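Below is one structure; the comments refer to it alone.
What you see is part of a larger complex, with each chain still in position.
Chains here go by letter, A and B, matching the order in which they are written, and residues are numbered from 1 within each.
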């Protein structure tokens, strides 16, 4: 009981932190009908600068890290992304009123990673002076890409017979099952997965992150990192949180038109996924000495749902899926719930590992 | 005579300060036909960051202030806003060639507050190391909203009979006088005032300022305030001054199509209103020990005319008023005259109160 009270009081204390205050402020402004908007050009620039910052920081850390200590969390991150999507395909997708492609797209977004949520997690750890591995940002693409590819492949496997039927134009339903015909039709073979991978790598978010990583590893950006990217990080994050809050409120209305299942998933999934990531992090901690801060950030990444790179990738790959469902659930519920859960994972790490 | 020479030399010295230099530079560029423009998205972002900065700073100061020392200037600020509009309705509105709704809209803008002018005033005081109450930014909405509501209500009271006549469609002129019918018709009762208040609160400028205030009071944004909002303040202000200068020159041409009365009002009103604010500040200084810097900023707020939040609010509330008249007078003349008058109020404070 005391622990529960302790958790609650920690969470409330965290709500006073500027990161969460700006998120809640943005939601309040939108709820009250404010006409304040942040221009899209500014939003894109802020996201790019933050992803470059996360990438540069991770790249400079990777430069000095041994590959083994990096490999275990990276593989784990990819596995977590895949497990989250599989979990979604066995829960959300089977619920009442959820179309298969809509459900798979939603599960894909919840498996993918949100740069704003990860940045918020980093900022909150740094505000508490909790250390974490510098290379954590490098895990982002592993989890993100694994989840998106899994979701798109699963959705296409299921959709294939219909597609074939339509493309044959004679009503013949070819039962699925995979195999060589898929490869020939360009449906689901190595070519498709390569296309999805390429498309994901080319997305603005992953591009910016990988560019930062590469420059961090191969060049020496320490000066500009300190004077610009690090310097502006918290301020730009505060503006981004404000935008996420306003966006979340605006997107919530999208959910009114969709099945109740999405609302339940959007509220519960970030916590479940976060605990999954936390558990995986705890194992890595015990095996390799992964830091408590690293465990928190793995949980935050698992908890988060993609708001930048995911939606356009899914729109391209699954044009039949309804964006109101997957963007509404992810941006309207998943992102704010994940950000507001960060203090919970910090507290959990304090209780299980200690700082 | 010596005092006059002293004032003139102070004003000229201030023209060398970057804040005014950028304003004058912007006017010169526009006058010389430069094609330099600052993208609208950047302008909106700069204004938002500056209003958040003013709000956060005020909020953090309000947190530690006793409410009484805040209440006297706040009530005074609201009264000054109302008096300026009433003054305008007795002068500008009665002048030749001034339509009632255009005149009231102009008086409303001159009673409202300009974020850029207030920020310039703060920057110039800080450059001179002149202290002022941290909560000054919190006075902004009191003066701003009081002025806008007064102007809109006065304009609607005057316009009401016609409106009724038109809506009755039979030429019957119902003489005004207020009372319950107004409430029923949604013309001017509590509902209308609530609508105007709501609309003003929802304007981007007031929203950003109040959000900053709330976060400053309830959260602990000191870190991000120092590393971002305060750090970028002077630089963003210099860009904003450049924009205001270019805008002022561009808007001046609007005034050619309107009555001469607007030109006179735009040149004289900022000085008269500033002296009014200065006088009120002087009284508060003598009664409550309000600082000399605070008196200057109260004068600056009174002197300034709204360039961000006011125009859209007025366009919504008084669609019959001509924006060329009110925006031209305010942005083309009121804002540059008010900004260029800041050194005058600083000098005046030095002569009457001393720093």
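The rule we apply is simple: a residue touches a chain if its C-beta (ideal position, glycine included) is under 8 Å from a C-beta of that chain, and two chains touch if they have at least 3 such contacts.
Everything numeric here is computed off the predicted structure, so don't read it as measured data.
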{"item": "Copy count of the single sequence across the entire complex, 2 present", "value": "3"}
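The rule is short, and it goes like this: only the chains that are shown with their structure count from here on.
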{"item": "Superposition rotation for chain A onto chain B, Cα-based, multiple of 5°", "value": "120"}
{"item": "Centroid distance [mean C-alpha coordinates] between chain B and chain A, Å", "value": "43"}
{"item": "Chain A-facing residues of chain B, complex", "value": "39-42, 44-45, 48-49, 198, 201-204, 207-208, 211, 214-215, 218-221, 223-224, 227-229, 231-232, 312"}
{"item": "Complex contacts: residues of chain A adjacent to chain B", "value": "15-18, 20-22, 25, 28-29, 32-42, 127, 231-232, 234-239, 242"}
